[in-house]
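Encoded as C-alpha cells, here's the structure I'll be asking about.
Excluded from the complex is one protein chain; the other protein chains are retained at their positions.
This part shows chain A:
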Amino acid sequence: MQNVGKPVIKLINVTKRFGDNSVLKGISLDVHAGEVVCIIGGSGSGKSTLLRCVDFLESYDSGEVLVEGRLIGYGSDPAGNLTRLPDWVIQKDLANVVMVFQQFNLWPHKTVLENVMAPLVLVTRMNKTEAKTKALAVLDKVGMAHKADAYPNTLSGGQQQRVAIARALAREPKIMLFDEPTSALDPELVGEVLKVMRTLADDGMTMVVVTHEMGFAAQVADKVVFLANGMIEEQGAPATLFTAPQSPLLKSFLATWAERNVGFFG
C-alpha cells in the first residue's frame, strides 16, 4: 500500500474524557484511501471511543479529527471561537463515512429490504424503484438477497450483521468504520461476516476496524494499531507487529491471546 496523497482520516492529538476518566490521551493517526486499519487492544483501552470520535457519535474534547480534510464536529464562529456545529452539518461532513455496529442496530419493524432502502429514499432522495434495485444489489453482494422480505429478528446474528453491512454499503461510503462487528456473534457465525469484510477490503474500501479477530487483522490489515490506556502503544504492519512486538504491553496482550488459543489448537 502506497500512502500517496493526503490521508482521508487524520487524527491529531485527540483527547476524550468521561468525567474523571481520561479515555483518549492524545491520539494521532493517519488513514489513507484504500487502507485497512485494524485497532486492537484490551477492553477499556479506548478503541471503540476512538472509532466513535471519527464518526462524531462521540464528541472529542481537544485535538482535531479531519475526515477528507474537513474538521469534524467543530467550526469557527464569527468571533473566531471554536463552536460545535449543528448536527445536520456534521452529518453532511460525514456523508461518506458509515459505521457498522457490534449490535447491528437494524430497525426491527422494517424488513431487510426496507432497512437497506430507507436511507436511500430518505437521505439520498432516490425514488423507490431505483432504491429497491440498489438495495437488492448490495444485499446480493453480502449474500442476503434471498432474505429481502424477512424481518431482522428472524435472522441469525451473522445474517443480521451482513444486512447491516449492506445497509451501510448502499449509501456508497468511501470510508467504513467497524466497531467490533463480530463480537456479538456466536463463534460459528463470525466467519461469514469476516468474509464479507474481506471482500470489501479487496474492493479497495477504506476501513477502520476495531476487532478482537487477530487472524483477520493479520491477514487483511495494512496497518494494525495497538491501543492501551487511551494511547497508541504501538503500530505497524501486521507482519512485524504480531511477530516482533516491541512494547511490553503488546507482548503481554498477544501472549494472553495466544495462551487462550493454544489449548484449543493443542
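Side notes on the structure shown:
Note that in this section a residue touches a chain if its C-beta (ideal position, glycine included) is under 8 Å from a C-beta of that chain, and two chains touch if they have at least 3 such contacts; residues count from 1.
Basically, contacts and distances are computed from a predicted model.
Think of the chain that is not pictured: of "3-oxoacyl-[acyl-carrier-protein] synthase 2", "Amino acid ABC transporter", "TonB-linked SusC/RagA family outer membrane protein" or "3-oxoacid CoA-transferase subunit A", UniProt labels it "Amino acid ABC transporter".
Among A:G41, A:G73 or A:G158, only A:G158 touches the chain left out of the display. Listed residues A:N13, A:S62, A:Q91 or A:Q219: the one in touch with the omitted chain is A:Q91.
Touch with the chain that is not drawn comes from one residue among A:A168, A:A217 or A:L241, which is A:A168. From the options A:F101, A:F178 or A:F253, the residue with contact to the chain not on display is A:F101. Residues touching the missing chain, restricted to chain A, are 55, 57, 87-88, 91, 94-95, 98-99, 101, 103, 105-109, 118-119, 122-124, 151, 153-154, 156-158, 160, 164, 167-168, 171, 184-186, 189 (touch as defined at the top).
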